[in-house]
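Only one protein chain is missing from this complex, and each of the others stays in its spot.
For subunit A:
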Amino acid sequence: MSRKFTPKVVTANDLLIGDVVYLTADNRWTREHHEAELIEDEAHAQLRLLDGAAQKNVVVGVYLADAIAGPDGPEPIHFREVFRTRGPSNYAMGKQVGELPGPRQH
């Protein structure tokens, strides 16, 4: 018996800035988790992972992360992925304040 497949999103880090990104259904990389393609089928997930990994000069460290359908689009399940959508909890930096990596804009 195969286990029920948990839906996935394809995620990675942007090569140039290191920021966390997600693959959309129309093949863009977005910084917003809820814009990602929620993949409900296992075979399709493997294909999309290959599509993402093929973009070697755009992103690094491509992998599939568990997700669930929410009112505004996919939401992360595991706490690690939740942290990746927002940034560190000791400072208001990174995604939670709409900042990219790199120096603070004064």
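Assume contacts are C-beta pairs under 8 Å (C-beta built on N, C-alpha and C of every residue); 3 or more make two chains touch, one makes a residue touch a chain; residues count from 1.
Note that contacts and distances are computed from a predicted model.
Colleague: Write down which listed name, "Spore germination protein (Amino acid permease)", "Nitrite/sulfite reductase", "Dihydroorotate dehydrogenase" or "ABC transporter substrate-binding protein", is the UniProt protein name of the chain that is not shown.
Modeller: The UniProt record for the chain left out of view names it "Nitrite/sulfite reductase".
Colleague: In the full complex, which residues of subunit A touch the absent chain?
Modeller: Here the touching residues of subunit A are 13, 15-20, 56-57, 60-61, 77-80, 83-84, 87-91, 93-95, 99, 101-104.
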